[in-house]
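What follows is a short report on a single structure.
Below is a slice of the complex: some chains, not all, each in place.
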Amino acid sequence: MDIDVMENIFLLVLVTLFSVLQNAFIALKVEKECKKQDAAFERLSCAKRNCMDTYPTFLAVMWCAGICLSQAPAAFAGGVYLVTRQKYFVGYMGQTCQSTPGYLFGKRMLAFLFLMCLVGIVNYLLGQYSGSDYKEYVQTITKAASTLLLIP
Amino acid sequence: MDIDVMENIFLLVLVTLFSVLQNAFIALKVEKECKKQDAAFERLSCAKRNCMDTYPTFLAVMWCAGICLSQAPAAFAGGVYLVTRQKYFVGYMGQTCQSTPGYLFGKRMLAFLFLMCLVGIVNYLLGQYSGSDYKEYVQTITKAASTLLLIP
């Protein structure tokens, strides 16, 4: 596609590529543990399932946020999410397979991306029906807000 | 991105946001049941897996249909699919974990979206090679046909 489109998505593509690398890392890790078939394998396999269950949701929210509002904060939040996921996977020490906390790591990041989508849609509808366009204003606020995500 | 793009996708983004909300609802539901580790948890966890297995397929088909043909019927069918999924998840009463009927709820909606994609591609190829463009005609038919989805 032409340069215009690339300009609006290349950060999102970059984060997507990192997430793919991470998926490969997770799969290789589980594969190495696979031959043992012990408790550690059970835990890893469970952690992998949790990561994979949230993966489409994460991709959908990040891309929507990046396209509807602005790409830099979306890609930033996506990157932070990937770091959280890495920490979650590497340090996974649950006793039994808890097939649920899939949304508990990185909840804040997903909520932020979700909000960005909402703001983008509201802003679009406002621009459509009242003629006012706060997009640049909103984008600045979003960029500032995205740094708040780093607060632990 | 600019207003033109938003105009063509904002309904799809809306439905995607609803589906993300639903995913969060499902994850929270399973999480609440998780501490018990009984039969009810088994069932819920299985229902969750079925929902998650079809989720990427659903997203892919809905977005393709919305971009290739027209967004309003695609978003409508997507919304109906989400309602079906909600009913499926809330009322999940299978005796054992049947890890399959993932495609059985909302099959009709997915088939409809799939057809929309096909029609969109055929229409594009026709326009490319014979110069005729039936897009508006086809879009009207699709909009009319999408109401038929409500028939139980």
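When the chains are written out, they are named A and B in that same order, and each has its own residue count from 1.
By our rule, a residue touches a chain if its C-beta (ideal position, glycine included) is under 8 Å from a C-beta of that chain, and two chains touch if they have at least 3 such contacts.
Note that the coordinates shown come from a computational prediction; the quantities given were computed from them, not determined experimentally.
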{"item": "Full complex, copies of the single sequence (shown: 2)", "value": "3"}
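Keep this in mind: only the chains that are shown with their structure count from here on.
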{"item": "Intercentroid distance (Cα basis), subunit B paired with subunit A, Å", "value": "21"}
{"item": "Touching residues (chain side subunit A, partner subunit B) in the complex", "value": "8, 53-54, 56-57, 60-61, 64, 67-68, 96, 98-104, 110, 114, 117-118, 120-121, 124-125, 127-128"}
{"item": "Subunit B residues touching subunit A - in the complex, by the definition given at the top", "value": "1, 3, 5-6, 9-10, 13-14, 16-17, 19-20, 23-24, 27-28, 30-31, 34, 37, 45, 48-49, 52, 55-56, 59"}
